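Quick one: structure below, then a few questions.
The complex appears here without one of its protein chains, the remainder shown in place.
Per-chain numbering from 1; labels A and B assigned in written order.
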Amino acid sequence: MRYEAPNSLDQAVALLAHEPGEARALAGGTDLLVQMRTDLIDPVLVVDIKGIAELRQITEEAGGFRVGAAVTGAELKEHPKLKSVWPGIVEAANLIGSTQIQGRATMGGNLCNGSPAADSVPALIAAGAKASIAGPKGRREVPVEDVMIGPRKLSLAKGEIVASFLLRPRPAHTGDAYLRFIPRTEMDIAVVGCGVCLTLDGRGKCTAARVSLGAVADRPLLVAPAAHALIGTPLDEAALQKLAAAASAACRPIDDKRGTKDYRIKVAGVLARRAALIALERARKV
Amino acid sequence: MQEKVKDTPSSEFQYVGHRPDRPDGVDKVTGRAKFGADFAMSGQLVGKVLRSPYAHARIRAIDTGAAERLPGVKAVITAADFKDQPSEFIPAGEMMINYRDVVRNVMAREKALYEGHPIAAVAATNAVIAKQALKLIKVDYEVLPHVIDVVEAMQPGAPILHEDMYTAGVDPAPKTPSNIAKRLEFVLGDVAAGFKLADVVVEREFTTKPVHQGYIEPHACVASVSEDGQADVWVTTQGHWIVRAHCARLLGWDVNKIRVISSEIGGGFGGKTVVYLEPLALALAKKARRPVKMVMTREEVFRASGPTSGAHVRVKIGARKDGRIVAAEAELKYQAGAFAGSPVQPGAMCAYAPYDLEHVRVVGYDVVTNRPKVAAYRAPGGPISEFAVESVIDEIADKLGIDPIEMRLRNAAKQGTKAAYGPKFGPIGMVETLEAAKAHAHWRTPLEKHQGRGVASGFWFNIGGETSVSLSLNEDGTLSLTAGTPDIGGLRASLCMMAAEELKVPLDKIRVQIGDTGQLGYNFLTGGSRATFSSGMATVQAAREVMKEACKRAAKLWELPEDAVEYKDGAVRPAGPNAGKHNPMSLKEIAGIAGKTGGPIAGYARINAAGAAPSLATHICDVEVDPDTGKVSVVRYTAIQDAGRAIHPSYVEGQYQGGVAQGIGWALNEEYIYDDDGKLQNPGFLDYRVPVASDLPMIDTVIVEVPNPRHPYGVRGVGETPIVPPMAAVANAVANATGVRFTELPMSPPKVLKALDAARAKGAAKI
Partner (left out) sequence: MAKHHVTATVNGDAVEFLCDTQETLLDCLRDQLGLTGTKEGCSTGDCGACSVTVNGRLVCSCLMLAVEAGGTSIGTIEGIARGNELHPLQRKFIEHAALQCGICTPGFLVAAKSLLEKEPNPSETQVRFWLAGNLCRCTGYDKIVRAVLDAAAEMRGA
């Protein structure tokens, strides 16, 4: 296995594009090394992207943020502003694994690992984040919900990597939240994950919303009907029930060692409601 | 919370009962202590095992040629490198094993009986080559149907694991083979007559899943065999004399040819009382003529070491309306894994042991299944049967409107009670732990919304066994104590304290180490909660020998009869009428005259420690249940247990807390999950969910002391009892919170929510 550590994005893209065999980008390595160790993958080339400036920075851009794809969860939490503007995203990234994992794991890796249960992805989708992708043919932006198309399957061409995430300027009276259900209190892969982002008008009525569910389908979902259940409402009990029902209805889960179909469907509704209430409280404060 | 660690106020001793720093503590907090994988020998090779990918398969042929020819490979072994063993049962911890099965478990012979079963092993110059070599070994398997579940395995028509297994303990003896290795039965009185006297009868069936001891340190060893057949093995183990015995037997060598050195051990809980890698490493080392190091991966630990049984248990208890139990029945079906030997016997013995009952009948079945051979796990068999019994007792108390502690008090076993499995109890602390629970603030604290409280008791009998200890008086008056039971968490401290208490010398004058098999007489393993009890008893005896010998030497010097000299307050003194005639002599001064009065002074205790006494416990557990997700959180826990005498209270408390944590994991989240091919789906700590620090509250402990009259300091083993009550304590708390009784473990959130929803549909749920 070869190891390369380029310090420009162009070099990284070229290495990944030109390797005929299996090539992987290495950021935190918290998924990659586990898969190598258990013989799930056997790359001939590993490209360490942590030396590339754009991927490791958080910059304010166009009123929003550009978050490097290889910024760690711990670094996201330590940024002076990000947590107060997008608490849902920062909390989601810091639910992944343990303190040790958060010291290395990145949102780029979390997304590109291609697990439907990834924790930071529903939060990014709910916030309307876009993935800024660099490849042999140049740059393009893609809504995060369009990057994963199935388990371990991405819509990226050979040689493309996610370089950064673009977070839009947060409108006034907007809050985001991410909750997940796990059987313990830490360390587990999400049985269900739910990200909610909503915007209120001056009188407490929801004018915009995005609801995303993880671990209940073959990829993280953007659930439009769930959002519509909230829009135009003050998030009263009736709206929350409709939200929960829409969330449950959107699930296409499986039975596996982490949860049953029925359980995921039920809990998706429970989490959607709880996450919406946290997002609501946050929206009221800004 | 911030209180300083306190001494036990009631300790009448100078050292025993207090909380000194443990002597091996510094090495463990600096990383200096060496565990199984921390050792290396020069020129060592890396050993790796090829394991069966099938749960059940006949092995038609193994072709190791290509592997042997791979450059860097120095040895390859299969079952052909081990002689077959005749059938012979021997004790291993608190269970019996059979060498014919052991030789097949360490290396498959006719059949692969579980996914992960070793088929071959290689030794190579590095791990990469070893792994490549495994891939080159060609095995011709005939895949057979498999069976995992214990009830399924007992059905006629189930795939048969051993063609020569005919159920023992059944009369007339069966003519067709089955997967039921043994049927056993304990009877006291006449349960049919007893049930007729009952005002209420509850009968329930329970299911538990296989769980693993979960020690953080994987199995590891380094083995070396010289050209003249002398072997050394460095290994993480609970019993290095057992490792020596098993290896000698399997390899056909004299026992004295193998010296086994126990490293520090990173957890065992019963799982390191048997051999897996060691015979393989020795065979490879002999063939390769170089040392071989073998370390299991975490996956291998889960797939191929020894979890405990999953089980099916039926319990039927009848009681009068005053709460007196008049009849008790249990039927235990335990899976043994691939070879006979589940802990169904101790499970049967313990099921009703905390209670004074006239009519009891327990039937047990030991059943083989296509899973790894079970090994002991902390009170083997007890947590399962006692979970069922304590749950049913709780249900009866609830039906009768009697407080659950009061119900247990009305039935508690005491001194003189005859247990269903045979012996009459000496003094035991069942009543004392129940009274302490009743009086504890925890029992009176009001519960909050969605919370429930449960109580459960537990019993384990504890063992003694063969023990050798040597205590030498050094030339400067200090002492060196060598024991042979590996220290899994505080033993060296306790032995040092008992020796210091006897000799009345400061703790740092006694250095304790665990010796290897060449340095001491036989020592049975650390298990059965026996180490503090047995090595402690031997230490006391050795200390008394030293004191006696010291007196003898002084008597010689002073020209007094031996019985005119005594050891008192840390020195040898003339006694009685001769008091004051000579200045007392310290051990240092005695050591100074040792040579000229006969030679070095030491105590060598070689005993079969008898008089081990049971330890009883009562636990109180508060849970909070999330009504919308079914998640159960333990919010408060109190473990009350009789230690006889707590030599070092901090380490006794530690045993209570550790057992509780394992029991909570067993109750809520831990289980082996198999797919339809009989393959383990969760061989790692991600999906085999042991409790993490944020899952648990502080675990309060109360040490009750009903001294064991047969030990010089009153010690009872304490290590195993703590894991017995938690499953029922948690289940009873969940029942109290929700109105729903759980009879299936683990009580994972999907199961809890499903049961809650079903109960809500019937109007039977409390939340």
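Keep in mind that, in the parts below, a contact is a pair of C-beta atoms (placed from the backbone, for glycine too) under 8 Å apart; a residue touches a chain by one contact, two chains touch by 3 or more.
Owing to the predicted nature of the structure, the values given are computational and were not obtained by experimental measurement.
Enquirer: Please pick, from B:Ala181, B:Val431, B:Val546 or B:Val690, the residue that touches the omitted chain in the full complex.
Expert: Of the listed residues, the one touching the omitted chain is B:Val690.
Enquirer: Just to verify: which one of A:Met1, A:Ala224 or A:Ala249 makes contact with the chain not shown?
Expert: A:Met1
Enquirer: Taking the full complex into account, find the residue in A:Glu61, A:Glu141, A:Glu186 or A:Asp201 that is in contact with the omitted chain.
Expert: Only one listed residue reaches the unshown chain, and that is A:Glu186.
Enquirer: Touch as defined at the start, partner being the missing chain; which of B:Val139, B:Val660, B:Leu680 or B:Val724 qualifies?
Expert: If we include the chain that is not displayed, B:Val660 is the one touching it.
Enquirer: Residues of subunit A in contact with the chain that isn't shown?
Expert: Against the missing chain, subunit A presents residues 1-3, 26, 28-30, 33-34, 36-38, 46, 48, 50, 72, 74, 97-101, 103-104, 185-187.
Enquirer: Which residue numbers on subunit B touch the omitted chain?
Expert: Counting over the whole complex, subunit B touches the hidden chain at residues 1-2, 4-5, 19, 21-22, 24-26, 28-35, 37-38, 128, 213-218, 264-269, 295, 297-298, 488-490, 648, 650-651, 653-654, 657-662, 684-686, 690-694, 696, 698-699.
Going forward, only the chains that are shown with their structure count from here on.
Enquirer: Starting from the mean Cα coordinates of subunit A and subunit B, work out the distance between those two points in Å.
Expert: Each chain reduced to its C-alpha mean, subunit A and subunit B end up 44 Å apart.
Enquirer: Quick check on the complex: what are the subunit A residues that touch subunit B?
Expert: 38, 181, 183-189, 191, 257-260, 262-263, 266-267, 270
Enquirer: Give every residue of subunit B touching subunit A within the complex, in rising order.
Expert: Going through subunit B, the ones touching subunit A are 299, 628-629, 631, 633, 668-669, 673, 681-682, 686-687, 689, 691-692, 694-695, 748-750, 753-754.
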